[in-house]
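Here's the structure, in structure tokens; my notes come after.
With one protein chain removed, the remaining protein chains of the complex are shown where they sit.
Residue numbering begins at 1 within each chain, and the chains themselves are lettered A, B and C in the order written.
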């Protein structure tokens, strides 16, 4: 279902590159890769229950920083897999690694990371990653080791 | 400050066309005009207090339908005025007229409308436009008549 | 593969609603439906060879007007089918009908139309729809009648 280059990524989404994703230089806009990253990352955060804790307790994720390195230009039509996995899981923050693999290139088109901090939206301060969320993250990551 | 073509529009925002707003056909994406419309419309909705009633009472606007007709292609660099005015103000809905005027063309680049319905987000049903909001709308519209 | 509500649509794309597609009102942004429309429409235009005639001869499609009516709010996570079909095929223009069907609602979430004009990008004037393109459109549309 996924691609061999993403074997160690517990969450992989698959999507068609849209014509709308391209910019005036006629390839996929560098901005859109961050949307791909984010859409995969939010599937991950949803599965580990971190969106639910935000909704119910105000304890949610917040993005501290992110980056991308562009390897191959993408164009419509193409289809990509977008993988996400956790790393550097600290008490109050963690890093996500993102990788976009193109069917047309059969190679990585873009990769990057995102640092997510655990945030108490009601009291407006950092907080520890909720225990149940941390446990689900560890289970997710253990699947691919 | 505004443009003569927008003399009858009580709210006009002004913005530079961004390079990012263009698509693969090398002019401003048809999608982006709806962002221009919306950004002007939300300034209007904010001024008449309709965002405040949503936040405080759950009584807010919801978009029923919208449309755009494209007159002139826009390109970076350019600067546009985006006007919005109300019309057909009914008990539970109203129409907004949108017009985008380009400095480079000195003409209308795009125009359209949006039908907004008054919605009770807590009880999930339509409702009358809140009185204070309606009064502010009538005052805003009276200014340009 | 597709949805019964889209039985008469010759081109249907399928995609997951992304978290990024939602706006500050916490449902899919009205702007994003136009991206869904456009991504489906461009798959259609690509299949009938209208992007190739633009690339090779400068004879391509241009959007004259578009509209959308919102039926049901969409939220992440969900999966949608986006159908597109041609209608009113005139010598120099045609209309596309768009329909977005939600898996979560099992119903139409949004529908709209787009009027596309045939344009000679090199000579900057309207032109007839290229014959080969017109023939492919008629074949595509005949499949679902």
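One rule holds in what follows: a contact is a pair of C-beta atoms (placed from the backbone, for glycine too) under 8 Å apart; a residue touches a chain by one contact, two chains touch by 3 or more.
Computed from a prediction, not measured in an experiment: that's the story for all the values here.
Touch with the chain omitted from the figure is made, among A:20, A:38, A:53 or A:118, by A:38. Within the whole complex, the absent chain has one touching residue among C:6, C:31, C:100 or C:137, and that is C:31.
Touch with the hidden chain on the side of subunit C covers residues 19-20, 22-24, 26, 29, 31, 76.
Looking at subunit A, the residues touching the absent chain are 25, 30-31, 34-35, 38, 60, 63-70.
By the touch definition given at the top, subunit B reaches the unshown chain through residues 13, 15-16, 18-20, 35, 38-39, 42-43, 46, 76-77.
By definition in this document, only the chains that are shown with their structure count from here on.
Among the chains, the centre nearest to the mean of all shown protein C-alpha atoms is found for C.
Taking each chain's centre as the average of its CA atoms, subunit A and subunit C sit 29 Å apart. Averaging C-alpha coordinates per chain places the centre of subunit A 34 Å away from that of subunit B. Shown for subunit C are the residues in touch with two or more other chains, namely 35, 38.
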